[in-house]
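Below is one structure, written out as structure tokens, with a few remarks after it.
With one protein chain removed, the remaining protein chains of the complex are shown where they sit.
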Amino acid sequence: MSTALDAASVRLQFPILNRDVNGKPLVYLDHAASSQKPIAVIEAQREYLMHYHANVHRGVHALSQQATDAFENARGTVQRHIGAAEPCEVIWTAGATDAINLVVQSWGRQNIEAGDVILITRMEHHANIVPWQMLAKEKGARVEAVDVLEDGSLDLDHFEEQLKLHPKVFAFTHVSNTLGTVNDAQALTQRAQAAGATVLIDGCQSVPHMRIDVQALGCDFYVFSGHKVYGPTGLGVLYGKRKVLEAMPPWRGGGEMIDVVSIDNGTTYAGLPHKFEAGTPHISGAIALGVALTWIDGVGVESIMDHETMLAAHARKGLSSIEGMRFIGTAPGAAGVVSFVVDATHPYDIGTLLDSQGVAVRTGHHCTQPLMERYGVPGTVRASFGAYNTLQEVDTFVAGTVRAVRMLRD
Amino acid sequence: MSTALDAASVRLQFPILNRDVNGKPLVYLDHAASSQKPIAVIEAQREYLMHYHANVHRGVHALSQQATDAFENARGTVQRHIGAAEPCEVIWTAGATDAINLVVQSWGRQNIEAGDVILITRMEHHANIVPWQMLAKEKGARVEAVDVLEDGSLDLDHFEEQLKLHPKVFAFTHVSNTLGTVNDAQALTQRAQAAGATVLIDGCQSVPHMRIDVQALGCDFYVFSGHKVYGPTGLGVLYGKRKVLEAMPPWRGGGEMIDVVSIDNGTTYAGLPHKFEAGTPHISGAIALGVALTWIDGVGVESIMDHETMLAAHARKGLSSIEGMRFIGTAPGAAGVVSFVVDATHPYDIGTLLDSQGVAVRTGHHCTQPLMERYGVPGTVRASFGAYNTLQEVDTFVAGTVRAVRMLRD
Amino acid sequence: MNDTLQQRQNEIVEEFEFFEDWMEKYEHVIELGKELDGLAEEHKLDENLIRGCQSRVWLAASKDAEGNVQFQADSDAIITKGLAALMVRVLGGLPPAEIAQADLWFISKIGLDSHLSPTRANGLQSMVTQMKHYGIAFQAAG
Partner (left out) sequence: MNDTLQQRQNEIVEEFEFFEDWMEKYEHVIELGKELDGLAEEHKLDENLIRGCQSRVWLAASKDAEGNVQFQADSDAIITKGLAALMVRVLGGLPPAEIAQADLWFISKIGLDSHLSPTRANGLQSMVTQMKHYGIAFQAAG
């Protein structure tokens, strides 16, 4: 058992939560789209810019050395946080989307051939669909998806069926941003690898909520975004097994990623991780992400998960009283996300009316259109919870939804 | 004539300049690697994270709307600052390097064929060499370079020669980060386009110092990085002519850049600028870049340029007294960069001794190895100036260099 | 400036002055949405569809005997539909030229301009643009 999280004291660390929206105190339930930032993260980024910003690597001056050390320390923090074997297996990217595109365009273009099968699931975020579709089109390969059961869990029989197609790669989300479903990433990875697939896991919605150990999972790639883990915008992480990364060609060319550049005699590339980090990196972001992950460790990621699960259960209970309520995603053990539609109302209307009561939820397809198709809905209302949310906020949200539905229906 | 810049009052806005390094007041002359940030930029980013962070686009809640408006306003600021015709011609990227790679891998892979010539110059930064080399290798095209004259200016006769090869694209730097050479971007663009080439200009070292009007230049693409224009790390800009951008396929796939995503029926893409902006963008960075460009306008970019040129001239004069001094890049009208080697000394040693006197300069190849080859040097010492540098700092730098050279030689 | 146009906008502004908070305003917008006839399913054609990212808007237009433009609008979201109803009320039945040049200041006056922001994903902004395009087109068609 983890220790119970003290949401009230956690909240104090998030300056934005003091503000009003439309004349009402802000109730921020859009964590899955982007998390708010604790003061420690905001100040770390500011500190950096105020006191030791300089371009990293190659600099002989003290400032550059200081920035480089902080930047590389942050890489070490990420490495330890996700249980990677070495810091050089942690590649900075512009975000999870950028990280997936890096894998697709470097590993994918090297390894996927005409006729190959790329396996994803029907609950993927567009970021883990579209790049593969683009690759498939270029190479004459095809994208297949594992179906999703009515409760939002993965159809494991269909997964086994699809493995018979011998997919070259299996790319799946650890936790669904729309359904909250937590996939058994370790088991899926083992089965897919046993069937000969390289495995990429989209960790955007897991790293904020769960302890991750990429070595225990055994996956070849793991990606996540800084802005969803209480960290900065514009920064993401690609973890890759050293051997896999080493065999991949570079993707972006430029400074930092080279060894020798010659126009007449050709160019040679640097080793890991620099081979994949062309150009000046997002230095302030990397440092801030290190602080964000340290902050999560300080609160305790198990406590965060328990807290969010408790909030989600409370929300579901409250919302259940609404006539015509349909939850999208009801698998057991789901993470802190509640997605729903209500008969004879449009998600956009509910979202707008909640907003006017100060409650921020997300409405729409959540970048998972294939899931909307699957459930035959134009979109859902999604409330998603973070460490800083409280039971009282959930009550405000539930009451606001009840009121909104009444207004829309009457 | 621009009004003279008041460096002392500008300095006050840069908190980092108050610090000591190695027991000496910091003299930061590494502007060309990365500029320091005025307090307005630092605070804008902090304000955003403290008070109105949310994921942009698609959100119905007020916070998301507020973030989206600020984010899109920043795009408008960039558009006006560089004279683009429309906001949708401004694409956010992770940096200049990322922007060049976008052009190379989207436009380039669509347009470059076996046997084609890609024309660059010998003074390019690796960011404007390596991506083209990678493309050339993939397509069986070849990269040719325009030579650089001894004084660091472009060899215009050789340029005319090279145009006879009918290059499909001409990619060149507006201002050289190593030599300070300011190329006549308008004339080069016209000539290259008249010869049938598409033109990309690397504006990393021009946007911080000059007024840019992309429509007057007539180029097809213009790129620059936020961190070199008093702005944030992790963010860059690709400007492209609407027609050119519209004809290009997307590069990164993911959220934001799609219209309809379907696993079974295929996916369609969004319009400009979103087609090229997959995933959650660097929201805080974009907002901060808007503030940085507004800050430059407030000081006056002409005043900045004049000030830097004056500092560079003062530095050259002081350094000239050193025996064995060899300036690399002496073309008339060069920007605020002074690059040099001194007989019988190594740049690394001079850089280290300057650092111990609190003076931050860059040493090495400055990501322009072909230029080092051209001049037969292992690297140079480079001092580069920004709006916040003073004559007194230049004196400290010159005296420090004199002292360093004496120590190394005796 | 057209008197009818100004008068209609003034009326709406007065109508909204009553409301004390956002929820009351939306209550009224929802009511307007419910009262709007909308389009029959068979007229919800792709050619009339304006796709917002979140809600969809249909807009049809025709010229009546006097040469004025008549609009029909609908949306799958009721708040969007209510706002569309306001637009139809303001612009419907006016001569094409006036529609083309209409300054719709009432929207920001009643505080609902955020719904018309170009970054809003509801399709309303595109609907207004589309209404003006109809104005221009009918004007050109004579």
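Should a chain be cited, it is by its letter among A, B and C, assigned in written order, with residues numbered from 1 in that chain.
Methods note: a contact is a pair of C-beta atoms (placed from the backbone, for glycine too) under 8 Å apart; a residue touches a chain by one contact, two chains touch by 3 or more.
Because the structure is predicted, anything quoted here is derived from the model rather than measured.
J.: Could you tell me which of the visible chains the hidden chain touches?
T.: A, B
J.: Among B:G236, B:P347, B:P370 or B:G386, which one touches the chain that has been omitted from the display?
T.: Per the contact definition at the top, the residue touching the missing chain is B:P347.
J.: With the full complex in mind, choose from A:R11, A:R58 or A:R191 the residue touching the hidden chain.
T.: Considering all chains, including the one not shown, the answer is A:R58.
J.: Identify the residue among B:T93, B:T173 or B:Q357 that touches the chain left out of the display.
T.: B:Q357
J.: Considering the complete complex, identify which of B:L156, B:A195 or B:L408 is in touch with the unshown chain.
T.: Residue touching the absent chain, from the options given: B:L408.
J.: Residues on chain B that touch the omitted chain in the whole complex?
T.: 22-23, 345-349, 352-353, 356-357, 363-364, 378-379, 403, 407-408
J.: For chain A, which residues touch the unseen chain?
T.: These residues touch the chain not displayed: 56-58, 60, 62, 65, 68-69, 72.
The rule we apply is simple: only the chains that are shown with their structure count from here on.
J.: Between chain B and chain C, what is the separation of their C-alpha centroids in Å?
T.: Computed value for the inter-centroid distance: 46 Å.
J.: So how far apart, in whole Å, are chain A and chain C when each is placed at the average of its C-alpha atoms?
T.: 39
J.: Give me the residues of chain B that touch two or more other chains.
T.: Residues 58, 60, 62 of chain B touch two or more partner chains.
J.: Would you mind listing the residues of chain C that make contact with two or more other chains?
T.: Expected reply: 53-54, 121-122.
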